[in-house]
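I am attaching a structure below and will ask some questions about it afterwards.
Here we show just some of the chains, and they stay where they sit in the whole.
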């Protein structure tokens, strides 16, 4: 009955480096369950990340793992996928890695609709460097570089992904652990570029500064501010004010990039 | 059967050299004056089942070739000055993660946007020192269309042999001029592939030095699972901060190249033996130099040409030896003294080094060099 | 016939003492003992698996 | 510089002068078994302005790929003529479009002028082959490559559909030049 995570973990790497209560571990477990559910083959699956606490995830996973440079995961992964379209390619990383320095590669991966799955662990902060604000830090929040309150508006990661052309966009939270694997599994099965944003927590660099007494409070907040899309349909704007939707937010069928490129190869060989 | 000959541009020849070497992936971003390399490969690669992708920027392009190389492809990108500067961070990544790949950088006027269509040789220093931290560097500087083809093949060979990025740096003149080229038959030129692991997947370590300074590199998706990072790493590829390991790994990454200079360094000596004045030049400038040296000899001046084909590693040994025999060096270059400075650095003051510097978008003509030879002889 | 109790294994060297499992257990089966989680009241366990799912550190295993 | 012969084709961007230079060089290096190097210069980034294409032809190997003293210059526009005639050698061949190049550079050159563009447009039928008309003329005037090789080179470079058009352009240019030179 207890799920066997060890099957997918590299032996001897636990305990992981994440702080007590860091949601990244919850996401990693969800990812493992999703991979198991989709029956992905270890040898045929690459897990690619950038730099950050979240981006340390691949090191624990017993797959072909690539810990790239800050913000570049999507671009490295595009090279892997183009070279070996038959491989499953999963990207993981933090909100800073993916939407700050990595923003350009992110929107272009969305545009190309290249068949990869990107899991963004959004803890609203640059955790690894000690808590500077990220493009996903709420306006007004405190960070080590916004002691007077953050003047920056935050990205709506899902909206950005849709605007850039992603064909599958979902959102979950570290609190709703049971749903993480379902969303990721559906994303993996989707043919095209799929984005799963997991609202996450960083008690160490975000929680304390923003008056959360404990990670429990942070978890409870994730419960309180979110509403499943299905439920939202039955709610009026008033009730939805300040709420964040979870579940599958967008899904569309479009030819994926490597399939399209396969046609280029056919045409080229024809042209010979 | 007669060899295939063609009259083509340097950049086209580079693209065909890449194909000859077995390049199966190109990731790039267009920039003058290197675009023809990408344009030719966008046509030719898919014909042989290879992949061509135009990335969102040069950083993405560099990232894509590292990813593709780890997935087993021989991967190439091409760019020019501004793009090379943008690629620097990830060039360092390829160095520390030891990922074979080739970068063709066509030299135009810099810094910044500079003179996009003007020839230059001012990227040779950033070819070695551009990225932060200690790292190896191999940079090839061909001088003809034929040589650009051949050095591109050699670049892939060196990249695969030493698991490190290699740069090919024609100046805009060599990249854009057209000459007759004779295509080598398949098998005529050596084509090297990275060594594959002989151990089982369970025993495989991506940086296993028991196989020497250049450990075998398996491909993602080939049954070998491993971890790659840009952090200092151990034999198994995982990050470490253990002082002894880090020191050893950093030293090995550089030693791979430093200890094999004789295998990597390539140059041409032309009438150097009895020369009083030796012109040290590379790329299109070396063609002007040869012209000038011939003229000088006609006029009874003992001039010679030492033509760099490998700029990095720099042929220090050879030039130090020569410096003990000659009256003077002349270093014509389309920059403000990069080769001149490096040469001074290795001749221990044995002979004066007289530079001829042009950064105005015009080639250095034979007369300028001849005059200097006469002046210093 | 008495109901079969689950076994709840807590791997102490993985547990970082974040309290998550303790706080979110619907039936208050768990408690903190010093820095690590421990089972206080196994009988109450309804095998909902919430603790295992939410433990960020792979430190708790529930087997029915 | 054993038998080094330097030609320059100049005019406006988009007039196909680079192709003209390439064909001339190919005629020499592929069909006449000589050495040849072709090079060009561009305007800002990849486009626009006056443009030139240079061809060096020699029996021996060619070191310096750019022109030193030009033996033969084609100028299709006044701007190009003004900009690129400075290093045309004493007595060198200067072919110009008589409609577009009104004031010739000073110096004693062997000047040949006829309405090149116009010839392409009206006698050959398409303005775009002006570069081939000019090429034919340059071949005739310089004699640095054989007429046969040049024609072969032309036909090898142009698309099937336009073989005759270009053949006609080449020959018209050749004849016109012969005549003009008389």
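Details
In order of appearance the chains are A, B, C and D, and numbering begins at 1 in each one.
Just so we're on the same page, contacts are C-beta pairs under 8 Å (C-beta built on N, C-alpha and C of every residue); 3 or more make two chains touch, one makes a residue touch a chain.
This structure is a prediction, so every number in the text was calculated from the model and none was measured.
Chain composition of the entire complex in this structure file, expressed with the shown labels, reads A x2, B x2, C x2, D x2.
Rule of thumb we're sticking to: only the chains that are shown with their structure count from here on.
Chain A and chain B have centres, each the mean of its CA atoms, that are 38 Å apart.
For the pair chain A and chain D, the distance between C-alpha centroids works out to 61 Å.
Chain B makes touch with chain A in their complex at residues 24-25, 27, 43, 46-47, 49, 51, 53, 55-57, 59-61, 63-73, 75, 89-90, 93, 220-231, 238-239. Here chain A touches chain B in the complex through residues 42-44, 46, 48, 51, 58-59, 62-69, 72, 75-84, 86-87, 104-105, 108, 261, 264-265, 267-269, 271-272, going by the rule given at the top. Residue ranges on chain A touching chain C, taken from their complex, read 1-3, 5, 9, 14-16, 18-26, 29, 175, 177-178, 203, 214-216, 219.
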